[in-house]
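Worksheet: the structure to be examined is printed underneath.
Yeah, one chain of the complex is gone here, protein chain that is, but the others are all in their spots.
Labels A, B and C are assigned to the chains in the order they are written; within every chain, residues are numbered from 1.
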Amino acid sequence: MSDPVLDISNLSKSFGALRATDDVSLTLMPGEIHAIIGPNGAGKSTLIKQICGNLRSDAGRVHLMGRDVSSFSTQARANAGLARTFQISELAMEDSVLENVVLGAIGAEARPWRFWRKALDTPALVERADAALDRVGLQGARDVICANLSHGQRRQLEVAVALTLAPKAFVMDEPMAGLGAEGSKTLTGFLDSLRDEAPILLVEHDMDAVFALADRISVLVYGKIIATGTVDDIRSSAVVRDAYLGEEA
Amino acid sequence: MSAILIIEQVLNGLQFGVMLFLMAAGLTLIFGVMGLINLAHGSLYMVGAFAAAAVAGVTGSFVLGLIAALIAAACAGAIVEMVVIRRLYKAAHLDQVLATFALILIFSEGTRWVFGSFPLFLDIPDALSGPVTLPGGIQYPLYRLTLIAIGLAVAIGLWALIEKTRIGIQIRAGENDREMIAALGVDISRLYTIIFALGAALAGLAGALVGAIQSVQVGMGEPVLILAFVVIVIGGIGSIRGAFIGALLVGLTDTLGGVFLPELFKLFMDTGAAQKSGSAIASMGIYILMGLVLIWRPTGLFGTRA
Amino acid sequence: MRLKETYLNAAVLLGLLAVPLFALVTDEPFTITLVTRAVILALAAVGLNIALGIGGLVSFGHAVFFGLGGYAMGILAHHAQTYTAMDFGAFSIAGTKVMPVIWVVAVTLCALVALLIGLLSLRTSGVYFIMITLAFGQMFFYFAISWAQYGGEDGLSIYVRNDFPGLNTLVPIQYFGICFVLLALALLLFHRLQNAPFGLALNAARQTAARVETVGLTPMHLKLVAFVISGVITGLAGALFADLNRFVSPSMFSWQLSGELIVLIIIGGVGRLMGPVIGACVFVALEHLLGGLTVYWHIYLGLILLSIVLFARGGVIGLLTGKEGAHV
Partner (left out) sequence: MKHLLLATAAAVFCAGSALADTKIGMITTLSGGGAGLGIDVRDGFMLAIAQSGRNDVEVVIEDDQRKPDIAVQLADRMIQSERVDIMTGIIWSNLAMAVIPSAVNQNVFYLSPNAGPSQLAGPGCHQNYFNVAWQNDNLHEAAGSYANSADYTNSFILAPNYPAGQDALTGYKRMYEGALAGEVFTQLGQTDYAAEIAQIRASGADSVFFFLPGGMGISFLKQYADSGVDLPVVGPAFSFDQGILQAVGDAALGVVNTSQWNKDIDNPTNAAFVESFSAEYGRLPSLYASQGFDTANLILSALDKASPSDADAFREALRAADFDSTRGDFAFDTNQHPIQDIYAREVIQEGDVFTNKIIGVALEDHSNVYADQCKM
């Protein structure tokens, strides 16, 4: 068995008396989609912020491709190969779709210190951006101002920006949120094709998508992982049923 | 330097501080609840002072002057809120800065148009004039003691208002979550007008009280405005408690710095040079204080929101 | 009728050239001086526009750089005209009356100070950033007032304008030419920079810092560099302004001046290439025309500014082209 791309061990974070995450460990293997599910307030957002470096952990370590990135800033983790998409779109709304993707290309080259030549006239940047737009099917909206995009297109754009980084691993925070059934289906198909490029750590509420995509599922409740396993394992797990599905019922 | 002198200077610093608090409290409330940067707050201070001077001049009564100051400033505040400010709550900070900067121009030149370019007269009421002797033989002006008392009373009153009353609950709710209070069925635009008028009245009160020992003239509001901003930034924007602590810090730093820095410099340079460099550094004192606080705590002492 | 921004920009630049040339023909040297003033204020605001318009940094202390540029000119020229050297203990530096040398000194000084102020101020954001930059402005202001060696609040008078090789700077149209060329260069730099990878990243950092971090860039570094470039250009404008008036004083450090620079940008259009230029022209024209009509002209200026905020988001350019400017 090969080494995990992303190896998270014993992450914890408390806010005052509240233990948002408690000794969380999980791995992301090459080629897999590993979904994290859990009820609201289970600590999923906190966990993502800890993994991506937006939040300093109280304890625990994060390894990316065998490298300890626990002390890295968000930027450094991105440079090391971690690409994140946001639950609520974080895009430059005044800029065009192309500019948003070119931003990713600039980040991927880690060379923002170019003051003279137009970014949109720089072939290396634009080619990289166009390739990403092609993959997510946003080529037609290339010159649209981001604020005028539909909700679904914004989700696609989030993924496109992540693609430009040519990451080692994706961390996606509810990419299906707010999409209609049709949109979810399209995106599900696309993510399915993405796993060969880089594995995906997928936080998602949409159970249909999760069951369709995930190789493994971890269930996070009150900051703890109560179960990890295949789709079938989780479906049949009594613990999960009690703790998770029971609550929703 | 005797103990009496030091105590007297501390009292001076306190008095300056509590007056700054009157200005800063309104400013910080308005920012905390409505998210608005109001540069025109200094103009409301000026309106208060002019109203007090005009009414006291006609009636000869300082108390009537104070009441006029409160009413005039509150009315000016309410009108400005309803006509202009209301349209700015959702605007960017930059637009707010520009619009309220424009209001300063209008208020200042308008006041000069009505009252002329010469300073107005406003005097301390007879009952409060002259010094009293404090324990320890300190001679201190009664009026300044009164200012300290009024400032502290207002601080306590504000605390009670916010902690104990219905409108206080609404204000606190507004600071935490603006959509929330709308959902609770509070008339937001009325609440905002009231808060704005309240802040304006406090600024007007400060203007009238301070106007009696300073000069009532056009442009008197801007230096105080800058100081009040320094105060709320040090305290943390939106925090009344921060404004109070910040005001006292600024008042004491400014007063004591001006007195003691030249004395300190005299230890290692000659008197004239010590005076000049000491007072030069003292004049930068509060800005240095503010810079240090922000470098240490980027959102001020009690600030939460950036 | 919606104008295309490119045509508008070209028209403004041509107008800026045509008015002084016309004034030269009709022998109205003061008009040239007035336009030169607008050009220099525009240059200062172009500088600020990099930090404010692209980077979203509402600096309420850009007068620091304007004043530093001015004092760099004032002090160097003062020593040159009194034939004294600046004494730094171990070594001393002679003054100079050569503009390009003065500019290099001003620009270097501003870069260093901007780096320092930026490092400290960029720890904060929002209103706190506005206020900490204001605080730095006030520190420089009060320092200049009590700096008796260079005139304190009286300021420093330089009786004749400094020299530019090959030109007679005292001739209004020639000095205008120098300022105009520098403005044009700054506009070119702004335009290139705004569209270059740096500008694109900086512009994104204004809108969403989280996104910029997630692609592996550091918003703080982008903003710091923008702040330094911005301070340098405003500083250069300060040196030109001092030479225009042949005079420097602490008022160049005042918070009112910082505010005016912001106002210029908003009048014209935030983040727009020609926003500062249009803003400066409108401002100088208003000051001149309204000031001639009534001493209470500030009331009208206030009303105009208010209407711009309430009814013309995006400034004059936004009004004419129908596009809003950058949101800060």
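Here are some notes:
We adopt the following convention: a contact is a pair of C-beta atoms (placed from the backbone, for glycine too) under 8 Å apart; a residue touches a chain by one contact, two chains touch by 3 or more.
Remember, predicted model here, so these are calculated numbers, not experimental data.
With respect to the full assembly, the chain omitted from this view is in touch with B, C.
If you put the hidden chain back, the residue from C:G155, C:G177 or C:G302 that touches it is C:G155.
The residue from B:G35, B:G48, B:G238 or B:G258 that touches the chain not shown here is B:G258. Checked against the hidden chain, the listed residues B:S61, B:Q139 or B:S189 yield one contact partner: B:Q139. As for the chain not pictured, it touches chain C at residues 28-31, 33-34, 37, 142, 145-146, 148, 151-155, 157, 159-160, 172, 241, 245-247, 249, 251-252, 291-298.
By the touch rule set out above, chain B reaches the unshown chain at residues 2, 4-5, 8-9, 12, 15-16, 109, 112, 117-121, 123-124, 129-131, 139, 141, 143-144, 210, 212-220, 223, 255-256, 258-259, 262, 271-272, 275-276, 279-280, 282-283.
Assume only the chains that are shown with their structure count from here on.
Taken pairwise by the contact criterion, the protein chains link up end to end in a single open path, with no chain closing the loop.
Here C is the chain whose Cα centre lies closest to the centre of all protein Cα atoms. Seen from the Cα centre of chain A, the chain whose own Cα centre is farthest off is B. Between the Cα centres of chain A and chain C there is a gap of 43 Å. A straight line joining the Cα centres of chain A and chain B is 49 Å long.
Between the Cα centres of chain B and chain C there is a gap of 32 Å.
Shared interface positions of chain B, i.e. residues touching 2 or more other chains, are not present.
Counting partners per residue, chain A has no residue that reaches two or more other chains. By the touch rule above, chain C contacts chain B in their complex via residues 52, 58, 60, 120, 123-128, 130-132, 134-136, 138-139, 142-143, 145-148, 255, 259, 262-263, 266, 270, 296-299, 301-306, 308-310, 313, 327-328. On chain B, the positions that touch chain C within their shared complex are 31, 37, 84, 87-88, 91-95, 97-99, 101-106, 108-110, 112-113, 226, 229-230, 233, 237, 276-277, 279-280, 283-284, 287-288, 290-291, 294-295, 298-300, 303, 306. On the side of chain A, the complex with chain C involves touching residues 52, 54, 73-76, 78-79, 83-84, 86, 90-95, 99-100, 102-104, 106-108, 110-120, 122, 125, 161, 164-165.
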